[in-house]
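Every protein chain except one is present and positioned as in the full complex.
What follows is chain A.
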Amino acid sequence: MAQPKASPKALRPSRWLTPLLVHAVLGSYTLLAIAPVVLVVMNSFKGSQAIFQQPYSLPVGANFDPVGYTTVFEQTAIFRYLGNSLMVTLGSILLILLFGAMTAFGLTEYRFRGRGFLTLYALIGLMIPIRLATVSILKLMVTLNLQDTIWSLIMVYSAQGLPMAIFVLSQYMRQVPTDLKDAARLDGANEYQVFWLVLPLMRPALATLAIFVMLPIWNDLWFPLVLAPGEASRTLTLGAQQFLGQFQTDWSALLAMLTLAIAPVLVLYLIFSRQLIRGLTAGTVKG
């Protein structure tokens, strides 16, 4: 072949060795990450006996038994639970991101008396588990007549998530070029317009944060149990617990319901992580 000059570069080990190594490391860790997840999904398609007698066999042939799923769909109002979970999670995320971004902007953009105190005050909430205050929160919700409504959950999760949002978004707010904001001000923008100009630049941080606060809300068992155990306001994660008995657990139904509960959160993750990438490739951060 008459290409003596091209081949050395193409054959240089780093050309193919590096991607190969990258895939080897990512691939093997991916295997470790998903094998237990696959195990759960697999066993959700088996009867209770097969789960413990042959936990590692595929749910095929005699092993395949969708009894868990039929139990879930027949015995629970799963679609109502799903609706409740989505409203609680999305409502809380919306409040956390909007109020959190507003506060982070206020605390990083302006110098005013009491700023240091308010920053610390907002961060204190990061350091103490809100569960500690359960009894007082329950009293508060009863007073507000919000017990057994999804609003009580939205309020608690928003309050709990705000310190985190304020902390993380403040860090990112500092990276927004001052020139950009001042240019807008010179063009006659008021402070609210400057905020709405900065907010889209935060998109990657907002998406990261949305994912971060979403997971503990979606999977929380504690506050739904205490504040909203009623059938009408029950969430998916709480709904699954009815199969976790004190003496006997219906593992098929429990695994089926928890497997079903992964799907919506996976969809939300995909939506948010797409925002994360889009925000970055838009490249608006460059002032």
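The criterion applied here is as follows: a contact is a pair of C-beta atoms (placed from the backbone, for glycine too) under 8 Å apart; a residue touches a chain by one contact, two chains touch by 3 or more; residues count from 1.
Criterion: contacts and distances are computed from a predicted model.
Colleague: Which of "Glycine cleavage system H protein", "Binding-protein-dependent transport systems inner membrane component", "Quinol:cytochrome c oxidoreductase pentaheme cytochrome subunit" or "FtsX-like permease family protein" is the UniProt protein name of the chain not shown?
Modeller: "Binding-protein-dependent transport systems inner membrane component"
Colleague: Can you say which of A:Val67, A:Ala133, A:Leu197 or A:Leu225 touches the chain missing from this structure?
Modeller: A:Ala133
Colleague: Of the residues A:Val67, A:Met87, A:Ala159 or A:Leu225, which one touches the chain left out of the display?
Modeller: A:Ala159
Colleague: Extract the touching residues of chain A with respect to the undisplayed chain.
Modeller: Where chain A meets the chain not shown: residues 18-19, 22-23, 25-26, 29-30, 32-34, 36-37, 39-40, 52, 55-56, 95, 98-100, 102-103, 105-107, 109-110, 112, 118, 121-133, 135-137, 139-140, 155-156, 158-160, 162-164, 166-168, 171, 174-178, 181-182, 185-186, 190-192, 195, 204-205, 207-208, 211-212, 215, 218-219, 221, 237, 240-241, 244, 251, 254-255, 258, 261-262, 265-266, 269-270, 273, 276-277, 280, 285-287.
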